[in-house]
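Step one of this worksheet: look at the structure below.
Of the protein chains in this complex, one is absent; all others appear in place.
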Amino acid sequence: MPQMGVSIAEATVVEWKKQPGDQVEADEPLLEISTDKAESELPAPASGRLAEVVVEAGETVDVGTVLATIETAPAASERSAVAEEPSEPTAAEQPESAGEQHAATGGNGGAPPVTPVVRRMAEEHDLDLSHVEGSGRRGRVTKKDVMAYMRRQDEVEASPDRQPALHTESPYREEAASAPAAAAAQPGGRELSVMRKRIAEHMVRSLRTAAHCTTIVEADMTRIEAARGKRSYLPYVARATIDALREHPELNATLDGELLTVHEPVHLGIAVSLGEEGLIVPVIRNANELSHEGLAARIEDVAGRARNKQLSPDDVSGGTFTITNPGAFGALLATPIINQPQIAILDLEAVVKRPVVVTDAEGRDSIAIRPMAYLCMSWDHRALDGALAARFLSTLKRRIENWST
Amino acid sequence: MTTYDARQAPVEHKDGGRPAALTDDDRRALLRYLLLMRFTEERALSLYRQGKVPGSFYDGRGQEATAVGPAFALAPRDRACILHRDLGAHFVRGVTPGRVLAQMMGREGGVTGGKDANMHFADHRLGCVQMVSMLPDMALVACGLAIAFQIRRERRVAMTWFGDGATANGQWHEAMNVAGIRKLPVVFVLENNQWAYSTPNELEFAVDPVERAAAYGFPGEKVDGNDVEAVFRAAAAACERARGGGGPTLIEAETMRMHGHGAHDDMRYVPKEMFEEWEARDPVRRYEERLAGDGLDVESIRASVTKELDRATEWALDQPMPDPSVATAGVFAEADPELGDGEAPWSRWREQDV
Partner (left out) sequence: MSELTYLQAISDGLREEMRADDSVFCLGEDIGAFGGAFKVTEGFIEEFGADRVWDTPLAENAIIGTAVGAAVEGLRPVCEMQFADFISCGFDQLVNVAAKLHYRQGLSVPITVRLPSGGGFSGGPFHSQNPEAWFLQAPGLKVVAPSSAEDAKGLIAAAIRDPNPVLYMEHKHLYRRAKGEVREGRYETPLGKARLARAGEDLTVITYGAMVLTALEATEDLDGASIEVLDLRTLYPYDREAVLASVRKTSKVVLVQEATRSCGVAAEIAALIAEEAFEDLDGPVVRVTAPDVPIPFSPPLERAVLPQVEDVREACRELLAY
């Protein structure tokens, strides 16, 4: 298991793309893994025959754990273990901004502890704990995990050795009545996917952590409409947002407990929908240095990589402000959930033609039809108050309505 | 339904209420106990100076009469809470000097076998309950003993000793109060030896404690604490009163502590004249002189006590130190308490079937 990011200590195998016995080519996608932050495809480090899969789908293991073995030379006993040394980036392309990689084999710096009872049981029963799936916090192997593992081993061992049947014993077994559904499982119920679970955990935590408020303004998109042609509204709004953040820098901040850090550069998170699977928020670093065209290009790039599962965990961390744009689907208003540890998130909803009151230069009012959009910003009342939120949105509205390329 | 253990019928005095008479044998016995206390404490002090006594050393030099006199009035089934300057009371009840010396030296064979120090001992088989350092806690315990006698309608007395300083303490007042409310058969012996460590009477109380008895509803009597027969008579009368249901008495026995609070105390705070005045009233020497004057053979008593002390010292020095395993033993009891009877050498107790 490679180290997918600076702070990553473990990952979960989501799906094997090849079966034992299959031929694999070097760099061919071999399996999909998931960390706290992102899902990635791991390519095969060498060509050969996939001999053995060690870690099954669904198991979470520490960085450095052997996942599978590939036989590279047909007759030789040499094997090339997949992703053994994390110092070789055998994982999907490491992005530019990955930062240092630790040569960490499993079990240091953030790895979960082995409790006394687990250690004792492992000693007593001669178990290799790296084979035991951990269900505790941080993937810790709990006493129950060990007991369950041992029970499975017993079952595997128990099957052979049947005694010869006596005359009165017949192999006939009555069919068991179908077990009643467990109280919790509804017909058609299924467990959440790993990504869904991660999203669920993040959202619940965010709501528990931040004091969420949502402020809404509406903006006249006429000028952006004129400028954009076939392009999406998002890069324009993103640029306008960055400009608004320049005027109200306190919103470009992260809050960790009681420590508020206002950031200089704007690392802009853009929410990307992955369809039914979920969503992910890749970060465009130093977005403030980009024009709306540059932003458009970067947005397209990260969105594409997100959908192809080519993001690294470092691609999705370090954001200072997030924009989400589900407007394509036609909803008008929303109360988004803040992307921790940021203190605000902006939701650009659908642009809809509406009759509005316009005032001309002489102060005369009339009704006109304009493309309008609601900008909904959820913000953390721990870090700021409604007045600032409103002022920021006001600024943003002004920049949008006065857009000039 | 269980009843109490079969207890003997209360003692009926055939000549109830007569003054406490002392035969010559009684008087010899009194002198013997005075000398036992004096000589044992001198011997113990000597051992202390030789480094054989761990911890602190306390004696009651000069107070021998207040220790022996009241104890001598006790009947076998009476109970006593004896204090640290009343070694003579232990001897009257039946403790032997060898056990006392071994006790001081912390040895096996000592009354507590090393569990507690110096005068913090008592033999429950002889009807005595052991003191604690906090004073005058035992006054309340004595009241409790008296309550048992009262509930069971027994003609028995609980006797307790305490000093002048202890009368400043809340528990003294609680004891006096409870005794007065219930007219308990308890005798409070207040040994006013003029000093509570270095604190004189005038800093301990504003009112002579003997006068306080009236405030708690019973009589107080002041006696010359250095006259063993006077103290004895006051205590015997108090015991009679108590046995007859007359309630408690406070006896204030005036005496003087001739040594320091402990051997570590040089008594620099005591005016020299005080020493001289009280030295002249030494209770042991006075009684020796009185008995000699009445024609009793004092020398042989002295000689016999000296011999007894020699034997006792030798025996005590022979006792081993206790095994360390004793340290964690006996925190909890397995059986109910058994408080036995004391020797009660006063001749009166030989006159009836006790």
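Note that the chains are named A and B in the order they appear, and that numbering of residues resets to 1 at the start of each chain.
Everything that follows uses one rule, which is that a contact is a pair of C-beta atoms (placed from the backbone, for glycine too) under 8 Å apart; a residue touches a chain by one contact, two chains touch by 3 or more.
Note that the structure is a prediction, hence the values are computed from the model and not measured.
S.K.: Touched by the hidden chain, which of the shown chains?
M.R.: Missing chain, whole complex, touching shown chains: A, B.
S.K.: Among B:Q130, B:N193, B:T249 or B:Q319, which residue is in contact with the omitted chain in the full complex?
M.R.: Reading the full complex, the residue touching the unseen chain is B:Q130.
S.K.: Looking at A:T115, A:S193, A:Q310 or A:S394, which makes contact with the chain not pictured?
M.R.: Only one of A:T115, A:S193, A:Q310 or A:S394 touches the chain omitted from view, namely A:T115.
S.K.: Can you say which of A:K143, A:H202 or A:R307 touches the chain missing from this structure?
M.R.: Checking the options A:K143, A:H202 or A:R307, the one contacting the hidden chain is A:K143.
S.K.: With the missing chain put back, which residues of subunit A would touch it? List them for me.
M.R.: These residues of subunit A touch the chain that is not shown: 115-120, 136-137, 140, 142-143.
S.K.: Just the residue numbers, please: which parts of subunit B touch the chain that's not shown?
M.R.: Within subunit B, the residues touching the omitted chain are 1-5, 79, 112, 115-116, 120-122, 124, 129-130, 132-134, 137-151, 158, 170-171, 174-175, 177-178, 181, 330-337, 339.
Criterion: only the chains that are shown with their structure count from here on.
S.K.: Roughly how far is subunit A from subunit B, going centre to centre by Cα mean, in whole Å?
M.R.: Inter-chain centre distance comes to 87 Å.
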